[in-house]
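Here the complex is missing a single protein chain, while all its other protein chains stay put.
As written, the chains take the letters A, B and C, and residue 1 is the first residue of each chain.
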Amino acid sequence: MTGTEQLSVAIVGGSGYAGGEFLRLALGHPHLNVTQVTSERSAGQPVALIHPNLRGRTNLKFRKAAELEEADILVLALPHGSAAKRLAEFEGKARVIVDLSADFRLKDAELYRQYYGEDHPAPDRLGEWVYGNPELHREELRGATRIACAGCFATSVILPLYPLLKLGVLLPKDIIATGLVGSSAAGASPTEASHHPERAGSLRVYKPVGHRHTAEAQQELPGRFPLHLTAISTPRVRGILTTVQAWIPDGYSDRDVWGAYREVYGAEPFIRIVKVARGIHRYPDPMLLDGTNYCDLGFEMDMDTGRVVLMSAIDNLGKGTAGHALQCLNIAHGWPETAGLEFAGLHPA
Amino acid sequence: MTGTEQLSVAIVGGSGYAGGEFLRLALGHPHLNVTQVTSERSAGQPVALIHPNLRGRTNLKFRKAAELEEADILVLALPHGSAAKRLAEFEGKARVIVDLSADFRLKDAELYRQYYGEDHPAPDRLGEWVYGNPELHREELRGATRIACAGCFATSVILPLYPLLKLGVLLPKDIIATGLVGSSAAGASPTEASHHPERAGSLRVYKPVGHRHTAEAQQELPGRFPLHLTAISTPRVRGILTTVQAWIPDGYSDRDVWGAYREVYGAEPFIRIVKVARGIHRYPDPMLLDGTNYCDLGFEMDMDTGRVVLMSAIDNLGKGTAGHALQCLNIAHGWPETAGLEFAGLHPA
Amino acid sequence: MTGTEQLSVAIVGGSGYAGGEFLRLALGHPHLNVTQVTSERSAGQPVALIHPNLRGRTNLKFRKAAELEEADILVLALPHGSAAKRLAEFEGKARVIVDLSADFRLKDAELYRQYYGEDHPAPDRLGEWVYGNPELHREELRGATRIACAGCFATSVILPLYPLLKLGVLLPKDIIATGLVGSSAAGASPTEASHHPERAGSLRVYKPVGHRHTAEAQQELPGRFPLHLTAISTPRVRGILTTVQAWIPDGYSDRDVWGAYREVYGAEPFIRIVKVARGIHRYPDPMLLDGTNYCDLGFEMDMDTGRVVLMSAIDNLGKGTAGHALQCLNIAHGWPETAGLEFAGLHPA
Partner (left out) sequence: MTGTEQLSVAIVGGSGYAGGEFLRLALGHPHLNVTQVTSERSAGQPVALIHPNLRGRTNLKFRKAAELEEADILVLALPHGSAAKRLAEFEGKARVIVDLSADFRLKDAELYRQYYGEDHPAPDRLGEWVYGNPELHREELRGATRIACAGCFATSVILPLYPLLKLGVLLPKDIIATGLVGSSAAGASPTEASHHPERAGSLRVYKPVGHRHTAEAQQELPGRFPLHLTAISTPRVRGILTTVQAWIPDGYSDRDVWGAYREVYGAEPFIRIVKVARGIHRYPDPMLLDGTNYCDLGFEMDMDTGRVVLMSAIDNLGKGTAGHALQCLNIAHGWPETAGLEFAGLHPA
């Protein structure tokens, strides 16, 4: 690449929240030129009609996927199952494909069947995709042309656990992750559950057991241990706060947790360890991360019991989806890893 | 009536928010016995499935309107137009009918056509209905068998203005009412506009001009003056806060406003004048009124310009709809006016 | 007691949220007559100035505690430590004392010292108080004159676990409870942490380990097992949603959980089992409980791992504090247990 490289990008399924967020980020990226955005339902309309934050920022109009022309990069923001079923169609259009859905995240077609309830449409292709998480797969991402962007809740579970499991700082006991998730994670289509009067004041346990991202997290995390996920929706629009309950071995202390995070994430541009003794913002809080690509991590220990509470906060549309995807693309193309991802977040917010 | 009188009530269209709120109130009323609740879509299901606050409070199930049996009182909570078109059907079922829709509020069929865009289905029947506002029509409500419950925004405009216009405390100049309205006022059906991620943080001007309740307010308020309404949706679920900008004649002061309110509303059980010099709750605030039948009124004057800012707060489903309707029924039947409407509201809330 | 019994009640520390909520409930109680409310800071002012929901409901004014006169019942809503230190003062004023603080909840003075960081001011008196939880201590509460109202988070942990531990439906493994708590639980005094711009959008882990209510829950729950609590503040004002992660033995299923709840709570007036297969309100949700005395319980099982996720929802000021206290008083005096606690909660809310 050179400092002036410009690649064209087409966003397929651009009227949803993940596609819209990627569009926002790509419009401010020095090496990307968004040339096409598709939406079956809104074809012909300006993208700013659906994403009104982009008024004055782009004159792009939605087109139908059938009208898709070639581009350097294709970003697929489609419902689960679509990317795998229409893979040939998309591979004819671009050299690089980033899929934001769950279709190519799992390496094991059987696991896919178990969690998604149907046979994988392209099981022999699963091995070609890199799991889109820079902290775990940076080297594989360099030059990658097939990137399966990590799931948002999965990311909030994987990032706090990875260094500790990798370096043996946790016991192989039951690990429990509880995710508090904003409403945008359920997508842009209105439902009874998303109707404002039913949702605005709600704390709704929507997936107490059996969350699909368990499979991703188990695949990506080192070692064998029981991992349990519970997901609760909150009145926030964006953001995930995940608390992870785990146990450290005798003789270990919070210094070992600190050490593991520093060793593994010390050079990471989007991981911050938040554990402050003063003030009111002592631990990770998604309030501070809307629009950013950060994953803030924190922890606290109960020395009497060996319990450690890990905490992670992300923007589900940022580090949870579109920001994460752009970070992967930056790595794949050798661009500065933070390009297009500079927004610091707001305070107050 | 006697102290033990029990009348049966059927709620038609009981899966919406207005019907559900009337159901909640009626279940706690000493003289009402809810025997039927209809819903075309949820027929056969327990009402508590749709109104989960009523779990353990009632075993009623929804039935279809076609299965409606006779009752003493029919409460119609249907979309605008339905009550008027199906009037004969409903009149065969009960002696007393309360309509929560706009169908019989206006006395003038031409005004109806102008604001609702079609000919009134039963224009010759308009004169038979009492406009369901106890503060203005208490005497007509006694013994009434046809009650057209006042509109929620209209109520929040009428109640602060009525005493001042009646007693000549306002100039016949332009009066401007700005209503901040909760999301429940748009009903129980999900739409793109009510999708939580689009609505939770929104301050959305949804009816800057041409609000239909202008007609009701003009009909009910004494005198001739230009009345202008603007409606804005807020992140609250319930509640309307309306500020009314008006002008008082030279020589008048806030004492005259106080006096008018005291004279006209001094004995009203559900009107409170809120104008406090200390503390943080100095004016009406819908936060305090969820679930209640109060209309809180306040005001402030600018002596330099003669401008007076009137303020009203209600729960749109309480004093704005279902509570108001129950208060009318209490009057119609000679029951204590506050029966079933005793809830004080919460603080904090 | 007789149907017309009227006891006088004085609320000490009535300008806070717990005292205010008890006042609201007591004003609507058929056998209670609130005669005094104290507040050092607001002495001389109408209680409705601080609790504006009570405008028009009471003309009571705050007085100083030093001016307290005798009453039948004293409800102490003071900061932790005050009740124990001033016990003699209060015992001279009333036959029945209900303490809403933590002072007399623990039976073990050593445990108190460990969790509250100081010696208990009246350790020899601990045995005289009944732990104010009707579901566990109904018989002891009959005729009780010293009631130590249970903690709000503790209640949300104890109620879902008690039947299962009592009947041996859980393994003696680590149990983890994660509580999502509204801002009113931190009291009525402004702090930096409660400043609206810092709190409105926040999901803040405020007590990942070491929560004081661990001690209460351990004391009240049968059996020996490690209990771990994590508390997170949410943007709600009222309400606690607690998820409890526990494990059932081989051969047990959700039928056993159902069975235990039915056996132990089948006749409880304020416990509802919420586990619905249809609709959007499938599990307990504090949204529906503001102002009520309900504790809604639900659960879901992961048959592959034996994990069971228990869920409880309460209003922290209702079943969590003031409602719970009133239920205890009803039992203590032989009044109907639901007297004054009839509010059903709102939907939508």
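The working rule: a contact is a pair of C-beta atoms (placed from the backbone, for glycine too) under 8 Å apart; a residue touches a chain by one contact, two chains touch by 3 or more.
All values reported here derive from a predicted model rather than from experimental measurement.
Engineer: Mind giving the shown chains that are in contact with the missing chain?
Structural biologist: A, B, C
Engineer: Identify the residue among B:P79, B:P172, B:P226 or B:G266 that touches the chain left out of the display.
Structural biologist: Only one listed residue reaches the unshown chain, and that is B:P226.
Engineer: Out of C:H80, C:R142 or C:H195, which touches the unshown chain?
Structural biologist: Looking across C:H80, C:R142 or C:H195, the contact with the absent chain belongs to C:H195.
Engineer: Which listed residue, B:P30, B:G143, B:P172 or B:G210, touches the chain dropped from view?
Structural biologist: If we include the chain that is not displayed, B:G210 is the one touching it.
Engineer: So which bits of subunit A touch the chain we can't see?
Structural biologist: Interface with the chain not displayed, on the subunit A side: 17, 20, 24, 27-28, 45, 49-57, 184, 188, 237-238, 272, 274, 276, 278-279, 281, 285, 288, 290-291, 296, 342-349.
Engineer: On subunit B, what residues meet the omitted chain?
Structural biologist: These residues touch the chain not displayed: 173-174, 176, 178, 180, 192-193, 197-198, 201-205, 208-210, 226, 228, 230, 232, 234-236, 239, 241, 243, 245, 247, 279-281, 283-287, 298, 300-302, 305, 307, 309, 311, 313, 348-349.
Engineer: Which positions on subunit C touch the chain that was left off?
Structural biologist: Here the touching residues of subunit C are 17, 182-184, 188-192, 194-197, 199-201, 235, 237.
What we mean here is this: only the chains that are shown with their structure count from here on.
Engineer: On a CA-centroid basis, which chain has its centre farthest from subunit A's?
Structural biologist: Comparing chain centres, B lies farthest from subunit A.
Engineer: Which two chains does the highest number of contacting C-beta pairs join?
Structural biologist: A-C
Engineer: Over half shared or under half: which fits the residue numbers at the contact of copies subunit B and subunit C, same or different?
Structural biologist: same
Engineer: After a C-alpha superposition of subunit A on subunit C, what does the rotation angle come to, in degrees rounded to the nearest 5?
Structural biologist: Angle of the fitting rotation, subunit A to subunit C: 180 degrees.
Engineer: Point out which chain occupies the most central position, where each centre is the mean of Cα atoms.
Structural biologist: C
Engineer: Taking the mean of the C-alpha atoms as each chain's centre, how many Å separate subunit A from subunit C?
Structural biologist: One centre to the other, that is 39 Å.
Engineer: Report the inter-centroid distance (CA atoms only) between subunit B and subunit C in whole Å.
Structural biologist: 35
Engineer: If you look at subunit C, which of its residues touch at least two other chains?
Structural biologist: 279, 281, 285, 348-349
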